[in-house]
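Every protein chain of the complex appears in place save one, which is left out.
Going by the order they are written in, the chains are A and B; count residues from 1 in each one.
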Amino acid sequence: MSADFLATWDKSDSEIRSVLDLAQKIRDRFYGGKPIKQFESGLAVSIFKDKSTRTRYSYSSAANLVGLEVEELDEGKSQITHGETVMETANMVSFLTRVIGIRDDIFLGVGHKFMEQTAKALDWGYKNQVLRYRPTVINLQSDEDHPTQSMSDLLHLANYFGGLEKLKGKKLAMSWAYSPSYGKPLSVPQGVIGLLTRLGMEVTLAYPSGYQLIPLIEKMAKANAASSGGKFSISHDMAGAFAGADAVYPKSWAPYRVMEQRTKLLMKNDESGLKELEKTALMENDKHQDWECGEKLMKLTKGGKALYMHCLPADISGVSCKQGEVSAGVFEKYKRETYLQASYKPFVIAAMMLHGQNLTLPYRY
Amino acid sequence: MSADFLATWDKSDSEIRSVLDLAQKIRDRFYGGKPIKQFESGLAVSIFKDKSTRTRYSYSSAANLVGLEVEELDEGKSQITHGETVMETANMVSFLTRVIGIRDDIFLGVGHKFMEQTAKALDWGYKNQVLRYRPTVINLQSDEDHPTQSMSDLLHLANYFGGLEKLKGKKLAMSWAYSPSYGKPLSVPQGVIGLLTRLGMEVTLAYPSGYQLIPLIEKMAKANAASSGGKFSISHDMAGAFAGADAVYPKSWAPYRVMEQRTKLLMKNDESGLKELEKTALMENDKHQDWECGEKLMKLTKGGKALYMHCLPADISGVSCKQGEVSAGVFEKYKRETYLQASYKPFVIAAMMLHGQNLTLPYRY
Partner (left out) sequence: MSADFLATWDKSDSEIRSVLDLAQKIRDRFYGGKPIKQFESGLAVSIFKDKSTRTRYSYSSAANLVGLEVEELDEGKSQITHGETVMETANMVSFLTRVIGIRDDIFLGVGHKFMEQTAKALDWGYKNQVLRYRPTVINLQSDEDHPTQSMSDLLHLANYFGGLEKLKGKKLAMSWAYSPSYGKPLSVPQGVIGLLTRLGMEVTLAYPSGYQLIPLIEKMAKANAASSGGKFSISHDMAGAFAGADAVYPKSWAPYRVMEQRTKLLMKNDESGLKELEKTALMENDKHQDWECGEKLMKLTKGGKALYMHCLPADISGVSCKQGEVSAGVFEKYKRETYLQASYKPFVIAAMMLHGQNLTLPYRY
């Protein structure tokens, strides 16, 4: 049982619950003005291979909360992608490090593997007594999962509906939505269906024909639902998915096959191929401008008042773009809720940091 | 009464005094080697829309001193200038944040407004219980005021002349000075005349005809002087302003109307227009090369030994440029004093941070 947190599906139900419990406890202590710091010193290294403001902020906040100092590793992409160099770099930055957070979500089939390589390099360093501590690796978004997001989403749902147990049987629509941009990662919808199906929820994944996620993850969601007593289905009808839903999560993503093609083109540095792909993909997107979360769709949900969810920033029609994922009215109505949803992330990351060290509050150095 | 510090003219005299007192206390504790830390953890977010080394250092020092960790927000300019996005960004980076420091001084009519929008967004977040604490917004230089500078200047004057009360009746010349560069912000002279006229000082603002500051601020200085028992006058004669002065503050700035024009051109991305404006403005500057603070002018001051002030770095004739704001001799003579003047800034910022949280030493978490 590794202390790393690379994907929720690597974790047992009891581990998931203990991280959520810890996150909630940290949050409660923070709200109560009580001390949370666990480390006297130590680094929290971060490796961002993709731009990030929100997750960077959440990671920094979490590190600061538990007593670690963030040190961002800013090497060129090529320098740390090969076997030996990952081994060396991972150990070189870990002598006084307790946590390594990694975002690597651009290349399909690459990000998760890089995190695993890093974890193995650290295992080697710790076993060979090069490292005093084995730093915990935390996935800050890969090509497969985005566990700091899905765990925050789950904590938000639990608090909104009155507890984890209350989620049993609740209907959630994880739906594709139109966006004028292209290439948005798959990790959010994958993370959501991979995790929430384990809580006995009835999850519908809705998208226009062709906008599939990684097939293995869709299959896993099906299996999760079967063993948790929940349901999982795929639909190509946004309205159908919204009907009777307790919560809706309308968000854009690029089809799995487009991301696969894009990865190949990016690796070949094929700029004209990339432009061509973008053009085709945007034209395909444009056919589905009606996949917008508006008032009408919301009326179809349970009592007309399902919880609207988004990982932010959303493409808001008439605000951040002409036509987007959500109408201005729906977004404004649920603004507070989406902000609260985001507010759990620093505490979830802090819990992953401490859980990885086998620390539970109120342990203090 | 807001806890933010956006401009000294938003603050009552007693608030100004209590921030100055606190800054002095923090400085005394620091010099005495006594603990100052007030927070166990928490972030101090900074947003620099303009380059900064000195203020960035001062802000980091202050945050560290009181126990906060700096997290710099590095979004593109366009991403956080529209209403909705300011709302979202401000809240997203504030879940564990106690202070937000902002430098936004390039566009006339923009910087101060952005700070106000940020403050309002945080009010909303706090009122709607999205935020546990209401972060204090601190102006690290806007198009209107530069309060961390003017408050440091004031503390320096108070220490130099033996107390705030001793400043009554003291004569200060805030004078334009020649510089071979162009486009220097107005916030320093505006901040100085807006604050020091409230202390009963006799402030002369001197500049070549045409180098006006924002008219409303010049008017405000006049009104301040009237109610504080001081004096405020505008002169176009550097020597006259220096005559009998207790302190002189010779510094270059761009005329208000040039800054206004520049803002319009910058917003239109009119590069040839900007080049044209720079050329014209520099030619106009060149006519006033005699506005240099040299030995002769200094002899005109009270006893020939007025305190020379500058926010640094100064354009020093024969050192950092051929012909500049101050002669090498005068600058060298007062080097220690200008360094001391700068040394107050970290303590002033720390005081603004704690004042905003209603914390007064020796409160400890």
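Convention: a contact is a pair of C-beta atoms (placed from the backbone, for glycine too) under 8 Å apart; a residue touches a chain by one contact, two chains touch by 3 or more.
These numbers were taken from a predicted model, which means no experiment stands behind them.
Considering A:43, A:108, A:206 or A:221, the position touching the chain not shown turns out to be A:43 (whole complex). Only one of the listed residues, A:52, A:85, A:212 or A:323, touches the absent chain: A:85. If you put the hidden chain back, the residue from B:216, B:283 or B:312 that touches it is B:312. Contact with the chain not shown here comes from a single listed residue; of A:125, A:147, A:200 or A:250, that residue is A:125. One chain of the complex is left out; on chain B, the residues touching it are 30-31, 35-37, 53-54, 57-58, 60-61, 64-65, 67, 69, 312-313, 316, 319-320, 336, 339-340, 342-343, 346.
Hidden from this view is one chain, which touches chain A at 40-43, 45, 69, 71, 73-75, 84-85, 88-89, 91-93, 95-97, 125, 128, 130, 132, 365.
By our rule, only the chains that are shown with their structure count from here on.
Centroid to centroid, with C-alpha atoms defining each point, chain A and chain B lie 42 Å apart.
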